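Removed: one protein chain of the complex. Kept in place: all other protein chains.
We call the chains A, B, C, D and E, going by the order they appear; numbering starts again at 1 in every chain.
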Amino acid sequence: MQLSEATWPEIEDCESDLAVLPVGSTEQHGPHAPLGTDAKTAAAVAEAGVETYRERTGEDVPVAPTIPVGIAAEHRAFDGTLWVSPETFRAYVRETVASLAHHGFDRVVIVNGHGGNTDALREVTGTISREDDAYAVAFTWFDSIDTDEAMGHAGPVETSLLSHIDDEAIHEDKIAAAREGASEGWGEWVAGVNLAHDSDEFTDNGVVGDPTTATAELGEQLLARSGEALADLLDAVDNREN
Amino acid sequence: MQLSEATWPEIEDCESDLAVLPVGSTEQHGPHAPLGTDAKTAAAVAEAGVETYRERTGEDVPVAPTIPVGIAAEHRAFDGTLWVSPETFRAYVRETVASLAHHGFDRVVIVNGHGGNTDALREVTGTISREDDAYAVAFTWFDSIDTDEAMGHAGPVETSLLSHIDDEAIHEDKIAAAREGASEGWGEWVAGVNLAHDSDEFTDNGVVGDPTTATAELGEQLLARSGEALADLLDAVDNREN
Amino acid sequence: MQLSEATWPEIEDCESDLAVLPVGSTEQHGPHAPLGTDAKTAAAVAEAGVETYRERTGEDVPVAPTIPVGIAAEHRAFDGTLWVSPETFRAYVRETVASLAHHGFDRVVIVNGHGGNTDALREVTGTISREDDAYAVAFTWFDSIDTDEAMGHAGPVETSLLSHIDDEAIHEDKIAAAREGASEGWGEWVAGVNLAHDSDEFTDNGVVGDPTTATAELGEQLLARSGEALADLLDAVDNREN
Amino acid sequence: MQLSEATWPEIEDCESDLAVLPVGSTEQHGPHAPLGTDAKTAAAVAEAGVETYRERTGEDVPVAPTIPVGIAAEHRAFDGTLWVSPETFRAYVRETVASLAHHGFDRVVIVNGHGGNTDALREVTGTISREDDAYAVAFTWFDSIDTDEAMGHAGPVETSLLSHIDDEAIHEDKIAAAREGASEGWGEWVAGVNLAHDSDEFTDNGVVGDPTTATAELGEQLLARSGEALADLLDAVDNREN
Amino acid sequence: MQLSEATWPEIEDCESDLAVLPVGSTEQHGPHAPLGTDAKTAAAVAEAGVETYRERTGEDVPVAPTIPVGIAAEHRAFDGTLWVSPETFRAYVRETVASLAHHGFDRVVIVNGHGGNTDALREVTGTISREDDAYAVAFTWFDSIDTDEAMGHAGPVETSLLSHIDDEAIHEDKIAAAREGASEGWGEWVAGVNLAHDSDEFTDNGVVGDPTTATAELGEQLLARSGEALADLLDAVDNREN
Partner (left out) sequence: MQLSEATWPEIEDCESDLAVLPVGSTEQHGPHAPLGTDAKTAAAVAEAGVETYRERTGEDVPVAPTIPVGIAAEHRAFDGTLWVSPETFRAYVRETVASLAHHGFDRVVIVNGHGGNTDALREVTGTISREDDAYAVAFTWFDSIDTDEAMGHAGPVETSLLSHIDDEAIHEDKIAAAREGASEGWGEWVAGVNLAHDSDEFTDNGVVGDPTTATAELGEQLLARSGEALADLLDAVDNREN
């Protein structure tokens, strides 16, 4: 149930104390995938998860609108990347969750599509759960599923998922070039420490991994598995004593 | 040109120094219109404006993703209304504009769909223009066009526009009820001062004005006129000495 | 009753739960009117209002000292203009109101003399009323009375009021020059949007409107009508259920 | 030269790089002296100082309007005491000084009338001088003159000065009672530490010291000596290399 | 070279642009290890690293004093645990690094002894490197070495290291009890998400892992390997183009 599509009396009738808040990022995803990739994937996984949960339990969980701009200064060398500071991002998420809780949706799963948001979401969900009138956790879809492929950035995993949910979004004619300019791994590591704070220090075109191996079929599987994982999480959050 | 749909090389190729940032709100719009009304209208007007501008000038102006949650504590008595504090809202807008400016889009028109955001946007665009490396102004679509109908809230103007851009979003069967519980005007005024800080102090169902007079035809006109007005503004901003 | 002139036992004896907080600005008012104009007018209107209210009801309402520096960066091109950031201004007002409320004066009317403070006062009175132990509204005197003359800036309305309350403050010999360098209206408008963030973008000497039409007689009327309006508001605030 | 009484062209003509900013407090001063005592004394000393300096040097130094509310939570048990947090106070002072410096008055002496402001003013003048485009110091008048009487609070020193500058402000008929309820010293000390954070922990009526010994003659001397001291300081600040 | 033990002329003579800042935490470490464990281990590893680096290069790198209180709200159910908010922690680290950079030590390695600090240090070192006049990275010693034992909390790895560096700090007689009340792993996981924000949700006595397997010999090896890893990192940071 998309909260933005509902009227307030419909939300008033909603008996769940669960809510889902998708969080994306608007940032470079190489020459072949759009800047909005992380928002699209977060929204798609959120929808798949609540649909699976509804099929299992009959309970409708509202999905808040996707927060489109996250923590992405590390990609700022690539045009079009938008970002806010971690402080502002946490405040925006925290206060949005507080307003969900104000209406009784006080068990909130944040569905995240961007690795750069992960640390901040772990922090802010801890803060919310300790200090506010809500319990929150953050679910980053690609950390919740096992894949043969490494995650990378705009690599096979994201490209596959996006191919499935919005196949026009992928520029097929740029995928070969995407592989050419990609790095194999994220960062520049010495003694367990990543010396690179920004992605242009190690990738020429912003890509990490080989997107030529991406398929819409894999994307379909990834979405299904992410949706199952999110439904499992919603179930656990619903049944947890707080 | 939707920035979220573009790849970073496409944005790099974009020569405009203009950008548009739509800002909505997720808040009650009576029993007949969805919580996402203000985000939908802001996005539609932004798109109409840059399309008109492109037709006039041949210049493609990127439209950033719509900021979905704004300043709406005044509607918090109605379920599903989401809001952040004015401080957080201003920070989120300011930093998003700064990242646009980082890529050379340093003349930014914020397209706003919600009256409650207006004061904060006037403040933050002043701050940006004085202190940051960008010039920004805020365009609130319903303040830029003349209508026979008063704006209200979820009244004839918004309902008409939404009927045109997303006719499934309006619950026609609730419009009569919407009129029943509506107030005639916004607020509770004494000596030029509105004593009511929240909308439930003066409207039973959140509506102000009579939405039964709304039509998709009027909505089509409103969108066209808003798009023309926004194109006029883009032209003025583009040609202004800063 | 001026709070600053009273002793603490006198304030302890005061039974009202109302208080008035005048807020001005120290900013250019053209070549003929002093930088302190907005503080002077706010203080005068506040005094007139509580006096009228006392005559009507017998109740003495304390008037806090006038906050002298407000939001006036838009006039910073003109010498002597002082300003603080909107954040600091709101904090200073909010905490001053909180200290009034600490003593039982928890229905506070802010009497404002400067247009640039209006947005911030609307925001902070909302915040106070929702989150703190007080109810507050902001009364901007020139928005509460009908005049044949447009407000402008250092124009006929302000100049008239000041002529009445402090006639030595007006430099009569500069009024002709004031008209010469004045603009007719505030701002530079396209599509309902003011492109000018600062006043020197549209007025040569800081004046908007024609101050040569000002008279002390009009000023006397304006003060009386503002005082009546403020007394009406105090009455409404006193009788309102919160 | 009172900045508030001047027009902007008059300030533009002012060639000094010095400015004076009086800072008071609105707080209990016993049963006999008004809540505005510290603002009145700060303003009077500021005026005396710039007048003495003008007589000595011929140079006119602008005096900004008095900041009326300071750091006074320690007196909040007594009615009518107003206060803001130290953070807000420092921000208000710092930004006001920055706006003076914007116009070239970048050597600012803050004239303080309240002991509770002293620590914060020492801190903020250091911050201004190190980080902003201005040099600032704080002058607390009663710390700059030698007196036979201890300062106390609403005691002989303050009462004398106020008797001189505004003799109607002192309630002579309450001075005997003021002595009765006064404490002899400020605070409750063990091992060099004041255990009392608030004044009601050690004084019944807010007074410290014996105001019955106050005289207007002493007040006149105090004002003259404070004015001389401030003029000395202005001279030193003017001649200092920064 | 311990900065705290040096005089300022000795630091002035130091030609390195590297510095090390140890960061610990004061938090429960089970019934057998002291609350200061993470500060002790961070300090020991920092010292070992700069000593190894000095042996290799002849260059003396100053070690700042250990920051003793970090982010540890997750352990607050256990007595004696101290913590500050992530915001305050980041500010304290950032400003300390800025003061190191002020003296020319503008390549700073933060040596961290506590897992709960990791996210915040990754964030703040990114902020420092992007926005301030310094480059910084964070080295968490137990993430930089391979061990057969899982890290846990107050488990075999930490207990071994502490046994080596301060053997009186370990209460040998409590180690059996420590194992009894320990959990096997950190957290409570569903779908890749840790539902537990606080450690008392999954461990009875605060311990994770089996400290009975700890030995001082292993601790000696861990310290040596951590020191080697840190020296490798210092070398890489010293030679990196920024």
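Points to keep in mind about this one:
Methods note: contacts are C-beta pairs under 8 Å (C-beta built on N, C-alpha and C of every residue); 3 or more make two chains touch, one makes a residue touch a chain.
Values in this document were obtained by computation on a predicted structure and should not be read as measured data.
The absent chain, not drawn in this view, touches the displayed chains D, E throughout the complex.
Only one of the listed residues, E:His103, E:Arg122, E:Arg225 or E:Arg240, touches the absent chain: E:His103. Touching the chain that is not shown, out of E:Leu35, E:Leu161 or E:Val237: E:Leu35 (per the contact rule at the top). Although one chain is not displayed, its contacts with subunit E can still be listed: residues 2-12, 14, 26, 28-36, 39-40, 62, 64-69, 76, 78-85, 87-88, 91-92, 95-96, 99-100, 102-103, 169, 171, 174, 206.
Contact between subunit D and the absent chain runs through residues 73-74, 86-87, 119-120, 122-123, 125-127, 129-130, 137-140, 143-145, 190-195, 197-198, 229-230, 232-233, 236-237, 240.
Here, only the chains that are shown with their structure count from here on.
Leaving out subunit A, the touch network of the other chains consists of the groups B, C, D | E. Simply put, of B-C and C-D, more C-beta pairs touch at C-D.
Ranked by how far their CA centres sit from the centre of subunit E, the chains are topped by C. The chain pair from A-B, B-C or C-D that repeats the A-E interface, sharing more than half of its contact pairs by residue number, is B-C. Put simply, the C-alpha centre of subunit C and that of subunit D have 26 angstrom between them.
Computed from the mean C-alpha positions, the centre of subunit B lies at a distance of 48 Å from the centre of subunit E. Counting only residues that touch two or more partner chains, subunit A has 87.
If each chain is drawn as a node and touching chains are joined, the picture is a simple open line.
By the document's touch criterion, interfaces exist between A-B, A-E, B-C, C-D.
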